[in-house]
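Removed from the display is one protein chain of the complex; every other protein chain stays in position.
The block that comes next holds subunit A.
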Amino acid sequence: MTDIPMDTMVRPAAHPRRDIGLKARYAAERRFRIYGVVAISVGLAFLAIMLITIVSKGYTAFWQTTVSLPITFDEKVIDPSGKRATDPSVLIKANYPKLAENALVAKLGISPDDKPMIQKLKGFLSEGARVQLRDIVAADPSVIGTTRDVNILAAANLDSAFKGQIDLSVEEARRKVSDQQITWMNKLKAEGAMAEHFNSGLFTYGASSRPETSGMGVAIIGSFYMMVIVLLLALPIGVAASIYLEEFAKKNRFTDLIEVNINNLAAVPSIVFGLLGLAVFINFLGMPRSAAFVGGLVLTLMTLPTIIIATRAALAAVPPSIRSAALGLGASKMQMVFQHILPLAAPGILTGTIIGLARALGETAPLLLIGMVAFVADPPTTPFDPATALPVQIYMWANEAERAFVERMSGAIIILLVFLMAMNITAIVLRRRFERRW
């Protein structure tokens, strides 16, 4: 054995260089690397375009223009006949917008008798002023007869104009704000009475036909209920099913069939789950329409295969030596699974669950079918009340024509993306933190 290399060392020149195609091989490798870089660049470019578009269109949604007015809660306007002590509905039906209008007229120095000018003020303040002022009076009726500074929402068109989103070079008749309104707006801006504030209403308001009073409050609560339901149902069911299939069930044709079906279920289009939910939960079991509870059930069905597949992979990744060690000590199968395998598989299970939840959070199609695409103005108090979901809210706003709704849609997309990113980052952190090496 050792003689042969000795021999060649004596006569190294005896080896002629063979052509083993090195040049072509390296060229192929270079080409492949270029393809890879191009593919990744294209992907990143599209991601950047998408994010830039959404953020540039949507960041303004987080600000809302308001007009700070000294509102006089005039008893003559609110309760002209003085019946509020006996008839509380007077306070609900009162003409609150008139209060805001009076304050604005005074602020702008318009004569209260100049009806044509006052007519031009129409559409300057939001109709939401009615609710805003009513809430103040309802909370404290003693406010009647006093004057108080209130930030009244500007109407959506004025809001857009204030943010510089309306092209003023277009002739007056063809745009939504008049020259007179622009003049007033600039006057109020110079006085500091009109300014942008953080739009907390975007997170609290429900559906509304007026952009300035519409928000994602109902959608956030609906999505939250659904996520809780999915977590409470899909995680235990999915983990139990996986443990049974992976550790206890005999490997035979029947379990093979189940496995194939679970893998196929994970690939079923989500709208099919929506149809199933409509047929089974609503039509057959008579559950309420548009309810977060039904939405949660449908999303549970959709998420289960993802969780089962992730959990089984995590269980199978636990090295067999750990199983042998536990069994060899006389642990029962149950003890082996719950005291050794499951803790080691937990990070993988958690990651799979969070990714499944993130997918469910962004799911729209099945929710449309069970009626969660509804005009819901009041926040749901239980999961059985009508609600919407974040992606459905985006879908509904996308159907609106007004500039201010487009802005809100982009804002909602940003919020949804932030939620999704937070979940995925949590999954990555958990995996990093608990990952074990053998």
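Just so we're on the same page, a residue touches a chain if its C-beta (ideal position, glycine included) is under 8 Å from a C-beta of that chain, and two chains touch if they have at least 3 such contacts; residues count from 1.
As a working rule, contacts and distances are computed from a predicted model.
Selecting from "Cytochrome bc1 complex Rieske iron-sulfur subunit", "Proton-translocating NADH-quinone oxidoreductase, chain L", "Phosphate ABC transporter ATP-binding protein PstB" or "Thiol:disulfide interchange protein DsbE", the unshown chain of this assembly corresponds to "Phosphate ABC transporter ATP-binding protein PstB" (UniProt protein name). In the complete complex, the residue from A:Gly109, A:Gly192, A:Gly286 or A:Gly330 that touches the missing chain is A:Gly330. Touch with the hidden chain on the side of subunit A covers residues 250-251, 319, 321-332, 335, 339-340, 344, 436, 438.
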